[in-house]
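With one protein chain removed, the remaining protein chains of the complex are shown where they sit.
This part shows subunit A:
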Amino acid sequence: MANDNLEDLKNGKRPATSANAEIMDIDELIQENAEKIRVGRDYQAVIPKLLVPPKNRRERLNRKALLVWSPTENISEIKLNEYILLSKEKYGYNSEQALGMLYWHHHDMEKALSDLSNFAPLPDDWSTDDKVTFESAFNSIGKNFLRIKQMMPDKPIASLVKYYYLWKNKRKKSSVIDRQAKKLASVRANENQNGSREGSSSAESEPDDKKDPGEGSSKQSCSICGVFVTTLHPTQKGSMCGTCHTHFRRTNGGIRPTLGPPRPNNRHLNVARNKRLPPRGMYVNHDDLQSIASGSNGQGETVLSAMDDEVVSLKCKIQSNKQEIGHVHKKLKLDVTEFRNVEPTPSRVISRWSNDEVMLAIQGMRKYGKDFKAIAETMGTKTQTHLKSFYSHYRKRYKLDTILQKYDAEQNTVIIELSDDEDEPVIRKDEPSSTITRQSTPSALASGTRLINKLTLNPKAHQTAAAAK
């Protein structure tokens, strides 16, 4: 329903002007009864007179809008990040609040740090009960926050909306209702009370029937779902884990279905169950799950929230790493094209070797070793494969191997020298050969950047050094 109605909302309110929309010529743009801008004192704004700008431009804006952060040069990005991280982990500030605190102390990091503890933000005031109520209300009412509010009178609508948007996309993964139902179910199982109907449906969907291959011998396997646990409940149908036992009691002796219709030997179910197993390298400990679900005083909650935090910080890390990679990629591309522009556009690639080219190739090997790609790029007239075959054909004739040895020997010294003086190796490697001078600058640069990539030095410094030549 939604979309059609929305179109109406925006389009249909003022009736459409002309039936045939296929107008391509301007003169046909004339639409007879088109909406017009109305003119008259009821419609136009009253234009203020132009004033002479005031001479004193004293900042008097503070009462209009409240400045909560202004950028500063004095604090490095890294320090700022550290500060934000600290205030987040220690006191639960979000980065906006942390920066607000810093600004409030006029960018004085010390003062802000010492004051952090005095203004620690209130923890999330949504209890699990609230979340459950919200979810059930949402499921029955939908996005009518006015009516949800009637069910949760202590929450302002603003808070409901805020929670809704945070919860919206995560609900598929961890439904609070399901979690709560599970918790209730295990509490009941532990206390050995005869439970109500409430948890029975969720018990079937519980994902905790995972195998734990790494566990020791003290644990026994449940005869129904095959999970390893420490405590088993003996029944006439074999010993069962807590979950299966609960189900057994509730259904008056029914066996808990693990997945699909129960089969006598659930080993055959392995293929289907694999889909529900956690990724490789990750194991779910049944006892942990139980302690999370049944732990008293929100013990499980804290464990879970700590894990959530960890996941979030890891995700942050992943995204920032991705950004870093993207940045490096971009820079690399940019740099390479920069150097390419310096080069004369490569002439035609011919497989025949001229004398000059032979000289170039040998010089290239002296410079790049067996990096045929780099040599090919420098020469422009030969491809990488050409050079490879050149190497295998003329290896003996031009004593290419000795050249390579020299290259290897030099390579080590060059790297060390480069870290001392960036200018040095460029000069040194520019062998006095008339044939190569034309390409010397780009090739030197190219080799330089390669080395620099190894050393992770600042390529800019090197560029300027080379450019000075």
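Quick note on the criterion: a contact is a pair of C-beta atoms (placed from the backbone, for glycine too) under 8 Å apart; a residue touches a chain by one contact, two chains touch by 3 or more; residues count from 1.
One rule holds for everything that comes next: contacts and distances are computed from a predicted model.
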Omitted chain, identified by the protein name its UniProt record gives, among "Rab proteins geranylgeranyltransferase component A", "cyclin-dependent kinase", "E2 ubiquitin-conjugating enzyme" or "Histone deacetylase": "Histone deacetylase"
Residue in contact with the excluded chain [from A:49, A:352 or A:396]: A:49
Identified contact with the non-displayed chain, of A:114, A:139 or A:319: A:319
Contacts of subunit A with the absent chain, listed as residue ranges: 1-3, 5-7, 9-11, 13-18, 21, 23-26, 29-31, 34-71, 77, 80, 94-97, 99-100, 104, 118-122, 125, 142-146, 156-159, 161-162, 165-166, 169-170, 312, 315-316, 318-320, 322-323, 326-327
